[in-house]
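Report on one structure; see the data block that follows.
Every protein chain of the complex appears in place save one, which is left out.
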Amino acid sequence: MKIGLKTAIAAAVAATLGTAAMAEGSLTVVSWGGAYTKSQVEAYHKPFIAKTGVQIKSEDYNGGIAEIKAQVEAGNVTWDIVDVELSDAVRACDEGLVYPIDHSILPPAPDGTAATDDFLPGTLHECAVANIVWSTIYAYDSSKMADGPKTMADFFDLEKFPGKRGMRKSPKANLEFALIADGVDPADVYEVLGTPEGVDRAFAKLDTIKDQVVWWEAGAQPPQLLADGEVAMTTAYNGRIFNAVAAEGKPFEIVWDGQIWDLDLWIIPKGAPNKDAALEFLKFSTDTQRLADQAKWIAYGPARQSSAPLVGKYNDGKIDMGPQMPTAEENLKRAVQNDFEFWADNQDQLNERFNAWLAG
Amino acid sequence: MMKLPAYASPLERIWHYTYLVICVLIFIFLIAPIIIIVPLSFNAEPYFTFTEGMLSFDPAAYSMRWYADILRNGMAAPDAPIDTNWFADMWNNAQWIRAMRNSFFVAICTTVLATALGTLAALGLSRPEMPFRSAITGLLISPMIVPLVITATGMFFFYSDIGLAKTYLGIILAHTTLGIPFVIITVTATLVGFDNSLIRASQSLGADGWTTFRKVIMPLILPGMISGALFAFVTSLDEIVTVLFLADVEQRTIPRQMWSGIREQISPTILAVATILVVISIALLTTVELLRRRSERLRGMAPQ
Partner (left out) sequence: MWVYTGGEQTTMADITANQAVTGPLIAADGTPLKRKLAQTTRRARMRALLLTAPLVLFLLVSFVFPIGQMLYQSAHNPSFGDVLPNTARALAEWEGDGVPGEEMFAILAADLKQAREDRSIGRAATRVNYELPGSRSLFTRTVRNIGKVEAAPYKEALIEINEKWDDPILWATLKRVSNDYTASFYLAAVDRKYDADGSIVMQDEKRQIYVQLFWRTLWLSALITFLCFLLAYPVSYMLSVLPLRYSNLLMILVLLPFWTSLLVRTTAWIAMLQSEGVVNDLLVWTSVLDDDNRAQMIYNRTGTIVAMTHILLPFMILPLYSVMKTIPPSYMRAARSLGANSFTAFRRVYFPQTIPGIAAGTLLVFILAIGYYITPALVGGQDGQLISNLIAFHMQRSLNWSLAAALGGILLVGVLVLYWVYNKLVGIDKLKFG
């Protein structure tokens, strides 16, 4: 009866509103906004529109799969293709919210290497295709700190480097940073964090700077916090800091020690109104040249090996992009890859503990 | 203004002046934040504070750039020459303009719906024969009392189920729900002391129900209806929580746009928008105040 009533109302609503069908030949691409979306618009959207004539509607969101879940479960999907973090891609796939993607349709590298061999290991998922590698790092304003911090331990050293710290309001990345600062080898971080003692140790380390932390939530905030002098140093997404430096000439310096890198991937929600166009867009945007082009606009590493040699300079023609990438050899020395499975298993309890810790 | 009685003791005199100072401070607390954003929105610099130039009234320290930004932000070609194309571009693409169009569209639909349903119900509620009056009034006012997060969460699930989430209709229904208590309260207030013999007089003179409503009831409760409508309008214009849960980018309203602005990067553009909203509230407030006086005059309750 309950279902009957709902279906009836839904039918009535659909009849009055007209079905949610999108205009023919348009595509809704959803991404993270700001400098990042701009880089995609320049490198993917514009050439795609020029080539196919399909109009693209670009939307911003703040990550997470809540929105996709709501759309899919309500059978009212308006998004065609979405840029998500790895852990969210895996979760969406496990919950059946997205279409599986056949990797054989992806274009091969210019030298003929199959896509499955050309993509970096771990960047192709059964429901998702990675486009970039990004990283959480920390940065400071070099005009205010002549002899700046060098290591992750320095970030937690309030005596040597006094001043407020900016951190993302989430346990993700912060717990890893705390352990690295506390002397855990980056390779062992998730092993230590998997034990109750390890979690205690991470929180104990965070405790040492808790009073000095300003918490941020959106990726656009940390460069703003640094620029306003609200914080002395802040964790941030490397691309955002790079853009503040390259596009606005801010004197920010990135510390790569202990960086935590992760992937952004395309997924196609189940029931996407323009699935075919979305697949075309996915193929187009993850080819070797497009991925290399994106690096002209933001310092995120392409997910294909064959793109790396094509990465040139920033769009002003001055800054060499290679060393700015999270995947540059120099930057990977003490790096951690985000362990999506660890977070999928533990995020509920760690979120609760983190919230309790914040409130305490 | 407030006179001290002649027999006041010195202590009372001191207290009296302290009291006046306290009251002035509280009024400043009430109004200062709202007033202060107005000059700040004309700041030439991207700061939230008064620059030295502003304090010395240097015209160069003031500018309309943030108001221009409201129009230009999101436009495809903001620097193109200002002609019809530029205006079309602005009308279709500028984020704030789109938000304003959405806000006003939703608010107007909400107002019509909430006023119609609310007035009808208020008429019923104020009939002396109304059964279960207090229970039903309690139900009708409850959207104002129930925490918005709970209302929005419930609507999110239900409206998603029936395909109303991410549609204008869904947001309009949600806002109507939230606006209704205000209409009920204001219309019921004008009906208090309503002389029911007027209705009987009209009926005995041969008027049918509709004519009675149009010619007798309506003119008397009109001020209440209009204030109720304005309240519903403002509620919708200001509402953010259900919009956060129910709206898509397509349906972004002004508060939704401000919300992302405040959370990410507060630019003085938000202050410029805020200033415009303050001007709108002043206009609405004046209207309501004039209506209230008119209503009092009509019913012979002139201010002493």
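Going in written order, the chains are labelled A and B, and every chain counts its residues from 1.
Quick note on the criterion: contacts are C-beta pairs under 8 Å (C-beta built on N, C-alpha and C of every residue); 3 or more make two chains touch, one makes a residue touch a chain.
None of these values were measured; they are calculated from a predicted model.
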> From the list B:I70, B:A94, B:A247 or B:I270, which touches the chain that is not on show?
Replying inline: B:I270
>> For the chain left out of this view, which of A:E42, A:D60, A:E95 or A:D154 touches it?
In response: A:E95
>> For a quick check of understanding: of B:A44, B:A189, B:A229 or B:V249, which residue touches the chain that isn't displayed?
In response: B:A189
>> Just to verify: which one of B:Y62, B:F105, B:F158 or B:F194 makes contact with the chain not shown?
In response: B:F158
> Taking the full complex into account, what residues of subunit B touch the chain not shown?
Replying inline: 1-2, 12, 15, 19, 22-23, 26-27, 29-34, 36-37, 40, 47-50, 117-118, 120-121, 123-125, 127, 129-131, 134, 136-143, 145-151, 153-159, 173-174, 176-177, 180, 182, 185-186, 188-189, 200, 203-204, 227, 231, 234, 237-238, 240-241, 244-245, 255, 258-259, 262-263, 266, 270-271, 274, 277-278, 281-282, 284-285, 288-289, 292, 303-304
>> Using the document's contact rule, name the residues of subunit A that touch the chain not shown here.
In response: 64-66, 69, 90-91, 93-96, 100, 169, 203, 214-215, 228, 230, 341, 344-349, 351-353, 355-360
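The rule is short, and it goes like this: only the chains that are shown with their structure count from here on.
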> How many angstrom between the C-alpha centroids of subunit B and subunit A?
Replying inline: 39
> Can you list the subunit B residues touching subunit A in their complex?
Replying inline: 156, 160-167, 169, 248-250, 263-265
> Can you name the residues of subunit A that touch subunit B in the complex?
Replying inline: 6, 9-10, 13-14, 16-17, 20, 59-60, 70-71, 73-76, 78, 217-218, 220-221, 224
